[in-house]
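Sending over a structure as structure tokens; questions will come in a sec.
For this depiction, one protein chain was excluded, whereas all remaining protein chains were kept in their positions.
By written order: A, B, C and D. Residues from 1 in each chain.
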Amino acid sequence: QTAEVLHWWTSGGESAALDKVRAAFKAKGGTWKDTPVAGGDNARAAVVNRMIGGKPPTVFMFSIGKQLDELAEQGLVGDVQDAATAGKWDAVLPPLIAKVAKHDGKYVAAPLNIHGENWMFYNVAALKKAKVEVPKTWPEFITAAKALKAAGITPIALGGEPWQERILFNSVLLGVGGRDHYVKVYSQLDEAALRSDTMLEVFKTVAALREFVDEGSPGRKWNIAANMMMKGTAAFQFMGDWAKGELVAAGIEPGTTVGCALAPAKDKGYIMTVDAFAFSNAKDKASREAQKLMANIIMDPAVQVAFNKSKGSIPVRTDVSDASFDVCAKLAMETLKDTKAQLASSGLFGLPSSISGAIDDAISQFWNNRTMTPEQGRALFIKTIASAR
Amino acid sequence: MRYQRLVLYLLLISATLAMAAPILIMISTSLKSMDEIRNGSLFALPQAPTLAAWGKAWSGACIGASCEGISGQFANSFVIVLPALFLSVGLGALTGYALSLWRVSYANILFGAILIGLFIPPQVTLYPMIVMIRELGLFGSVPGLVLVHVIWGLAFVTLLFRNFFQSVPQDLLKAARIDGAGFLAIFWYVMLPLSLPVFAVAMILQFTYIWNDFLLGLTFSSPESQPVTVALNNLVGSQFGEQEYNLNMAATMLTALPTVLVYLFSGRLFVRGIAAGAVKG
Amino acid sequence: MHGVRLESVRKAYGSQVIIDDLDLQIEDGEFLVLLGPSGCGKSTLLNMIAGLEPVTSGRILIGGREVTGLEPDERDIAMVFQSYALYPTMSVRKNISFGLKMRGTPKEEIERKVDDVARLLRIEHLLDRRPANLSGGQQQRVAIGRALVREPSVFLFDEPLSNLDAKLRADMRVELKKLHERVGRTMVYVTHDQIEAMTMATRIVVLDQGRIQQCDRPEVIYDQPANRFVASFVGAPTMNFLDGRLTRSGDCPAIACQDAVIPLPGLDSASELKEGRPIVLGLRPEHVQRAEQGGVGTIQALPLMSEPTGPDMFVRMALGGNEITARLSTDEKVERHAPLPIRIDGRRVSLFSPDNGRRLV
Amino acid sequence: MHGVRLESVRKAYGSQVIIDDLDLQIEDGEFLVLLGPSGCGKSTLLNMIAGLEPVTSGRILIGGREVTGLEPDERDIAMVFQSYALYPTMSVRKNISFGLKMRGTPKEEIERKVDDVARLLRIEHLLDRRPANLSGGQQQRVAIGRALVREPSVFLFDEPLSNLDAKLRADMRVELKKLHERVGRTMVYVTHDQIEAMTMATRIVVLDQGRIQQCDRPEVIYDQPANRFVASFVGAPTMNFLDGRLTRSGDCPAIACQDAVIPLPGLDSASELKEGRPIVLGLRPEHVQRAEQGGVGTIQALPLMSEPTGPDMFVRMALGGNEITARLSTDEKVERHAPLPIRIDGRRVSLFSPDNGRRLV
């Protein structure tokens, strides 16, 4: 039962988390052949190329969603429905995730975890210094930010890469527009929602945030931004929960000197992204067995706990105890109890990558071009989605 | 006069510093410890030089699950580069020779067609290339990778040799034909020894290009045949966690080492080869 | 019979005809020189004989055997090039033996032959050098050695001496001639240097624009050129041409150029040379002699400039509206711009038709 | 006074001495030719005069003014190179005028001068062409024009004609000579071609290994070479040398080579020429004449080979253990390997010391 596993978790922390899965797999008698490829783009491209080349890896990390769908469409992926049936995945997975992990009613991917994207980390001391509370709404946030700025603290630590800008934008979208609006925009690409005043409000808010980042933001890596926030030179960072890894590495227990909260919002929502493994359409029995074993291991509750604690995410299974997790994770798991709060990230999850990529481009363009008005931003957004469809 | 000389040397020395500085900084950084890097300036010399990062990069750094550094991929790179180098230079030399010294009726058209290939970015035709290599049953194997390199090197090497052979007197070919040497014998005994300077240029450049290639290595290699540039990218390119700059720089320098050595020791050949007509001028 | 025979050979590049329907029989053992100006097709012709260029039409026979379609090495020929075309990366020994090696000649035999040839050409001491370390003359000798060693029945030379300086050229000329005598093979030699052609050839073919202008022994070419082209191409300083009309002076024929009447005492008047007919007189510099003042058949010329070359003196002088060159002895004192009586040897002049340049007598 | 004066000029590259302590006075308006074999230092000398190479020691004066340390453009000279060294990307007009422009000559004056020079050299119609589109002779003319236009007092020529073919060379020779007569400036002309030297020079300096071998008028160089080197370097075919001993034959002096005694009827016996003394006889080919069988002072030679060149025939013949070349007329019938009576003009021979090669008479 040899499985070649292609993934993009090459850094120390990620690798350590993946080790939990690896160890469990080996304990069950599997042989794990590791093929790391740094960078999600590179890795996904490598998978596709190897599929076309006729030598796909047995198991590979992939984004579930439209991209995987298309591979499945062409018969390039195998399913693990047997394991899913046996493991009753339908019952334990959040429905949204279960939906995208399937193609033609069969599971073609085994989700590993849930990362939340709409987190807001903040430096407690910095807030105290500027005498502001943790804001609950975006108008509050803007007031607070002004105070912070006046106190000489950069309000938002932002790494100016398109995906980081998207996270900020989506947080605002969710916060200003509410989760229904979010779903309309991203899941249905609803014309009316896109043209609505709410959307204009979103763009206005985002435009207002432009002045709260420092000059060095563009191109900055997210972990450097996190560092600014930890040091207190910046107050807030809008980032996924993987940022907790940086905190831990810096010796900070999440929830102490650095607090975590969901980004300001009208109603509760949790923008999920999912790391998942997908399976090639191997024909030989040994590989099939290995894939099945892998699927079982991934969904194994113990593995889920061990892995996710290490990774900073929360288990994809809704039925595991949150006892051993940190406060942020507890908050996340609590939030996700409400299925309405389960939202999909626009990045590589619910949307075809052509659209999500184009959206990223539009957001980045709007964010970086300070002369662009909210109206123009909205128009650009609409036009981009229309042409990428 | 004296004053002019002074200016000349000042210019040259400042240019030298500008050119060498990035490399020197990398080397110096690779010799520092992480603490020193965090607290010190990029330009400061290492206080306590240590080769630890180099050792780790060579054989201890973790990429994914395995912690064996880049030494294994280093060997892979050589396995790929050597045959690719000889085949591509050989094929290019033969093609250049046939195109310039033999009157093949469609030679000019073919040469023009090949030249256009010099400008086609390999990324653009990656897809069909994968399909072709798959159909040949070579995908993911070293021969497949070698073939890809030969294909993408053809235009450049052919250009080099064609320009050189263009300047070789036709009489030499005639003399050899009268001596009873055939197409290949002339190539082997007469033209190849003659083109050694150009050969050196082609070898140096092709070695650099193939060794430094990342995209083709990423696309056409299998995990077993991964070249060192891909490993380097895996080592350096991860987004999460603190960057171990000393390790990254040591790995980067290690990866570049073979080509750097080639340039250090054959720079003279390079200039001579170019002067011998490798590139028209 | 190891001669070469060209039968209506034609060569064209596209629509441009280089050699037009050429017939030529080169006898066994002959030293035939192809002489002509640059670009007239000499090399092309030689290359066709060698098999380096395909013929457009026609046949080539070497030693009675048709070789038209054969590769160069199957034709039993050897060739020496103007640029020597030595293999620059091989030693002299290798250069000479390369052809034998390609034919699979046994090692010892190669060695013996190379030594023989080296001795013959006195290049034994150079055998281990590279061509770049040889002087021009030595290089040329190696090139000849390379041809010799294969013992072909026909040797082809393409301007082998034109890259050498004057002195060396003169020496090599003698050597080549001796060589021809010694090996006795057919040699076809291309040159545009008429001195080479005159001294070496048993027969000269004068080519112009891909056509044979004249093909004969050197003396005939020199003394009785078939047309103005041949006349002016052969001989240095070049032949003097005087435009005039046929007339009589006393009882010998003469030629009137503008106001000057030049008597040609030795010239036999032939039937076709009617009086009053316009004509071109061709006159070699050495056939202009200084005469006593007022002698018979003497005319006056006006020296303009003199060039002493050592043994001879070339004097340019004005004569009947033309400028001519005379070759006089250095001993003669010639004063510039003072009239000089000269005599012309009428038996030795050539007369050409002004229309088509053909020789008349 | 625009002559050039070299005073104990020396040039060494490291320890290798190229020009050794050379003194030379070049008169105003002279056409001085530096003649010598390749590598003897001619170009080096010329470059030192031009200021392109610094002298190791010694002084150079041009027009009485010391120029030893000056830059080339301050020396009032112009130079013409073998490779022409035209600026390939400029039109002919620009090539000629660029130097003037750099000196800030006014526009109209430049134009006038260029036109003058172009007319003089007959290159008016070429003024707008690029050098690459010119023939060799035309290029050389432009190079000369570039030198002329600056009206320097001294012209330096470094083998300006050696890249041209024989015919063109002969024409350009004449033109250069005419030019010299017209402009009347001092010219220093480097060549290794003795014909050029003989025909053009007012004085010839024969150089060998950086030393002056002889410096005199062309006729003197030709007729009374100072040593064997000069004798053999000047004249084509080269002078014949016969090793022998001085003796007498009848009452005229003679030279005994092996068993043959060659009488030199015209030779005056000088005091230093003691009988029995070993000697080298130098004999120009044209001074060997065919004689009547059994005439006075006649010797027998054995013709080996003859080279008819058109007007002349060079006959190689064996004589007293030596091989000599004679220049005979083509009309003479010479049979190979049949003894031929010849006569040698004793007044015209040169005698050299076998020890140091110096001329004795």
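FYI, a residue touches a chain if its C-beta (ideal position, glycine included) is under 8 Å from a C-beta of that chain, and two chains touch if they have at least 3 such contacts.
Definition applied: contacts and distances are computed from a predicted model.
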Consult the UniProt record of the chain that does not appear here and report its protein name from "Alkylation response protein AidB-like acyl-CoA dehydrogenase", "Light-independent protochlorophyllide reductase subunit B", "Multicomponent Na+:H+ antiporter subunit C" or "Sugar ABC transporter permease".
-> "Sugar ABC transporter permease"
In the complete assembly, which of C:Lys11, C:Lys42 or C:Arg150 touches the absent chain?
-> C:Arg150
Could you tell me which of D:Gly39, D:Pro88 or D:Gly321 touches the chain that is not displayed?
-> D:Pro88
In the full complex, subunit A touches the hidden chain through residues 41, 44-45, 48-49, 52, 66-67, 70-71, 74, 160-162, 165, 215-220, 224, 352-354, 357-358, 361, 364-365, 367-369, 380, 383, 387-388
For the chain that got dropped from the picture, name the residues of subunit D it touches.
-> 47, 50-52, 71-74, 77-79, 81-83, 85-90, 98-99, 102-103, 146, 150
Subunit B residues touching the omitted chain (full complex) | 8-9, 11-12, 15-16, 18-20, 22-23, 25-26, 41-43, 91, 94-95, 97-100, 102-104, 107-108, 110-129, 132, 150-151, 154, 158, 166-167, 170, 177, 181-185, 188, 208, 211-215, 229, 232-233, 236, 245, 248-249, 252, 255-256, 259-260, 262-264, 267-268, 270-271, 274-275, 279-281
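By our rule, only the chains that are shown with their structure count from here on.
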Where the centres are mean C-alpha positions, what is the separation of subunit A from subunit C, in Å?
-> 91
So, in whole Å, the Cα centroid of subunit B is separated from that of subunit C by 56
Got the subunit A residues that touch at least 2 other chains?
-> none
What residues on subunit C touch subunit B, complex-wise?
-> 47, 50-52, 71-73, 77-79, 81-83, 85-90, 98-99, 102-103, 146, 150
Residue numbers on subunit B that touch subunit A, as the complex places them = 62-66, 126-127, 130-131, 133-134, 139-140, 218-220, 222-223, 230, 233-242
Residue positions on subunit B within touch of subunit C in the complex are 169, 171-172, 174-181, 185, 189-190, 193-194, 196
